[in-house]
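Every protein chain but one is kept in place in this view of the complex.
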Amino acid sequence: MSEDFKNNKEIHAQSSETISGGTGGSAPDLDYVRPAEVSDQDLYHGHSFITKWVFCQDAKIIGIQYFCLATFTGIIGLILSWLMRLQLGFPEAAGFMTAEHYYQFVTMHGMIMVVYFLTALFLGGFGNYLIPLMVGARDMVFPYLNMVSFWSFFVAVLVLLASFFVPGGPTGSGWTLYPPQAILEGTPGSGMGIILMCVSLILFVAGFTMGGLNYLITVLQARTRGMTLMRMPLTVWGIFTATVLAMLAFPALLVGSLMMMLDKLLGTSFFMPTILKAGEVLEYGGGSPILFQHLFWFFGHPEVYIVALPAFGIISDLISVHSRKNIFGYRMMVWAIVGIGALSFFVWAHHMYVSGMNPWFGFFFATTTLIIAVPTAMKVYNWILTLWRGNIRMNTVMLWCLGFIVTFVNGGITGIFLGNVSVDVPLSDTYFVIAHFHMVMGIAPLMVIMGAVYHWFPLVTGKFLSEKLGKWHFWTTFLGAYSIYFPMHYLGFIGVPRRYFEMYDSPYMTSAVGMNEFISLAAFLVGAAQFILIFNIIKSLKTGKAAGKNPWQANSLEWLTPIVPPEHGNWGDRLPVVHRWAYDYSVPGAKEDFITQTTAPSEVTDTKVEKT
Amino acid sequence: MVETDKKEQTTTHKIGIYLWIWGLLFVLSFFSYMVDWYQFQGMLRWSLILIFMFLKAGLIMAFFMHLFWERYALVNVLLWPMTAIACFIFLMVAEFKYTLFTRLLYFFVGG
Amino acid sequence: MSDPKIEGYEFKPGYSGMAQDTASDQTMFKGVHWGKAMMWIFLLSDTFIFSCFLISYMKGRGSTTVEWPNPSEVFGLHVFGVDVPLLLIAIMTFVLITSSGTMALAVKYGYEKNRKMCGWLILATAIGGLTFVGMQAFEWSKLIHEGVRPWENPFGAPQFGSFFFMITGFHGTHVSIGVIFLFIYAYKTFAGHYDERKRGWFTSMKGDYVEIEILGLYWHFVDLVWVFIFAFFYLW
Partner (left out) sequence: MHAGIIFFLVILGSVLFHIFTPWYWTDIASNWGSMDDTITLTFWIGGGVFVAVCLFMTYCVFKFSYKEGRKAEYKPEDKKLERILTWATTIGVAALLAPGLIVWNQYVNVPKNAIDVDVMAWQWGWQYRLPGEDGKLGATKIVNINDNNPFGIILEDPYGKDDIMIQSDVINLKNNRPVKILLRSVDVLHNWYVPQFRAKMDAVPGVITYYWFEPNKVGEYEVLCAEYCGVGHYAMRGGVIVQSEQDYEIWLQEQQTFSELIAKQKKIELNETKLAKK
């Protein structure tokens, strides 16, 4: 094995001789950066196909693996949503679908999209690829653990998909998996389906914990020289905070799943009170279904921010780069991310206002929930103030950013409806809720993902994606998705409850048949539009325009590797030294409109840099 | 992983401190066992249990896990998340009291 | 471990030191090994797992209308013709604390590069852990023999059995995993892997005595959790 390390033998800690990172600067004091605290990372270089591409320890490859697998499950989720919309819009055309099928599709769609698609994509995909590059590390700090993390996720996905093929099919208890119905007859997949779901979640949590430890320690302990926390790009801040949330919130899900599995398999009564079913009293008693809801939402609400915070971070970077302007109020942005993350552990029961919990909780949770609105609003202001007096490149990436702002503000404001306890009473469990959370944590993060794909594709592959196809992709997705979810709020106002297989002839629904058909058509279109991206990726990989180094003229470290796309170890034989934050765009007096993070102060003495 | 090929030896603590803490832990465990042995009841029992528990936990964390000697950055990162747990405990106490109250009211008392 | 020496960095004490560490570049936890920082964060996450278990237990016990069994009697032992309450549990507690003490010393000797002493202490810890697991197995079989099951028990609320087996089982799993690793580390210490900085079997990273401290953190955590389980489940 020793020859695997030979490439690394010559790398030593940078001693104090190389302190001034610049070009032998004229004013060494100006460019002084402390020497490295720890010696350079010792990396395992794979040789065979298996160690290079399959069981790979390179965070960038792992990131791509996460990305591909998450996208694959995401496509399954998308197909499920098509089937659901077919049933809701055109029930006569969906004759093959029974209520059981419908509920199974609803459940798997929700679970896949939230956990196996968005969480895995943002943290596993973008996190793995970007964190080491952006903080100037050679790799994640525990590459082996990182590899195991991905393969646990892989097994979790396999178990999840296996539940489609077991007797009774996958669980159909809604993505919230509320007991008692999740494990009782009368809910589809209450046998093997729910067990496999719990097993899959436990595997996911275990795998994610391994990955999460990597992300956290890499950010905390393996930054490069000069990279302080307050110089990190907001992308890293978002992913970092989201990972902290995940590390502390997933335990509740793990415990909830474990206890529910015991209720199902051993007949314990953690969540099961005395139950009368088909005239027989079941052998349960004394448990509390609301306990599961508390555990689930103690995980579930931070989970919302696990998806949202990386999106916040990434979008901040994209807006800043493509407006050629520093992100407005960077410190406020960081504190808002941290504050939202911390507060998210004190708001969980706003999902449970009408669950029959202690009614006095309503006051506490409404207050904490609305407090969260303040830092979130600050972030929105700072995004649009970043656009203000910028020099906005209206390319595809920027379009996705603008689409994000519209959908996120829309979904955020409907969140204030649902967080405010008595306003939630008429709206909860209706289509208003569905419209809200799809807008705010479905479409808005999707916009960010797409923007990020168009932005970082040149880094990962060295080729640009086609702008023309990108614009088609954006406009169909944005306009389509908006016309799905904006009108859907009004279904909620009418009072149409969610999770209804069909409405029969209720007076509430008859007035909305036309709207439902329209929503379904839009959903088919939006789903289909995503295949433009896949086509675009394949086409651009073959014939795309070569991107070269730093094609967007960005400042952050990931664009500054000696070789593009970056190779294993990222930085060649010399780690970068950071002298400033990642947002020095359009600094007065500078020759170009960007100053990279590695530019030494002595090189730009005649500029008016305010913050370093 | 980080190579700590440093020439100087990492300083360690005198063995006495460990033996002291060890002894204290035995004594505290013995005390908490005595709480049960003498069958104290009510508030006295609960407060004694909690005091001994937190003392033991504190000693283990502070000295065996070296938290006392760690820098505040690490200590604070580890202890602040406990506020979320504290909030969860506090609210679940209110919740179980409410559940018990409704169960007794409607399933036993009636009316 | 007093403050490590770092070139070009002056340590400040207390909260101003915390602010300085946090605002500095490269690392936030100055001088803390990556693996050790990872173990701390993992333990934080694990704390949340055990907290969720114990909070669920509190909610379950608090809201059941059926009488909760008196743990003092249920876990009592009949020895030499006398009923001694909680005897086994008390002994288990002492065994675990003993093993925690030997572990703490093992870490100390590890840092002093005292290979023999360190190895023997780890082995002692492992044996302590094994004893604990054995006694737990005895306790389980005794209760099962008395008719306690995860879904019911003859003494009262069925949740008693459920929470007992689940929480002690989860803790016992932690102890068992710890014991396995203790034996492995004892072997590695005796074999001199840490002195020779031999690469790990799987991670292929160079060995270091800090690994003993990392394992020590885990082991003390297991003891810590037991302190809480002892207080909340057995004494309460």
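Order of writing sets the labels: A, B and C. Residues in every chain begin at 1.
Definition applied: a contact is a pair of C-beta atoms (placed from the backbone, for glycine too) under 8 Å apart; a residue touches a chain by one contact, two chains touch by 3 or more.
Just so it is clear, the model here is predicted, and its values are computed rather than measured.
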Visible chains in contact with the missing one: A, B
Residue, one of A:Leu343, A:Val460, A:Ala512 or A:Val526, that touches the chain absent here: A:Ala512
Given A:Thr51, A:Thr367 or A:Gln530, the one touching the chain that is not displayed: A:Thr367
Touching residue (missing chain; options A:Ser355, A:Thr461 or A:Gln553): A:Ser355
Hidden-chain contact residue, picked from the options A:Ala93, A:Ile384 or A:Ala528: A:Ile384
Option from A:Ser48, A:Ser422 or A:Thr543 whose C-beta touches the chain left out: A:Ser422
Those residues of chain B which, in the complete complex, touch the missing chain: 99, 102-103, 105-111
Touching residues on chain A - with respect to the absent chain: 99-100, 103, 172-174, 178, 180-181, 184, 186-188, 273-277, 281, 286-290, 323-326, 328-332, 354-356, 359-360, 362-363, 366-367, 370-371, 373-374, 377-378, 380-381, 384-385, 387-394, 399, 402, 405-406, 409-410, 413-414, 416-417, 420-423, 425-430, 475, 479, 482, 486-487, 490-491, 493-495, 497-504, 506-508, 511-512, 515, 583, 585-588, 593, 608, 610-611
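Just so we're on the same page, only the chains that are shown with their structure count from here on.
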Topology of the chain contact graph, where touching chains are joined (line, ring, star, complete, other): complete
Chain with minimal offset from the mean of all protein Cα atoms: A
Separation of mean Cα positions, chain C and chain A [Å, integer]: 33
Shared interface positions of chain C, touching two or more other chains: 22, 28-30, 32, 34-35, 37, 44, 48, 51, 59, 63-65, 203, 205-206
Junction residues of chain A - those touching two or more other chains: 38, 42, 141-142, 248, 288, 294, 298
Touching residues (chain side chain A, partner chain C) in the complex: 1, 4, 16, 33-38, 42, 44, 141-142, 144-145, 209, 212-213, 216-217, 220-231, 247-252, 254-256, 258-259, 262, 266-270, 283, 285-288, 291, 294-295, 298, 578
List of chain C residues in touch with chain A within their complex: 6-9, 22-32, 34-35, 37-38, 41-42, 44-46, 48-49, 51-53, 56, 59-60, 63-66, 150-151, 157-159, 161-163, 166, 199, 202-206
Touching residues (chain side chain B, partner chain A) in the complex: 1-5, 81, 84, 87-88, 91-92, 94-95, 98-99
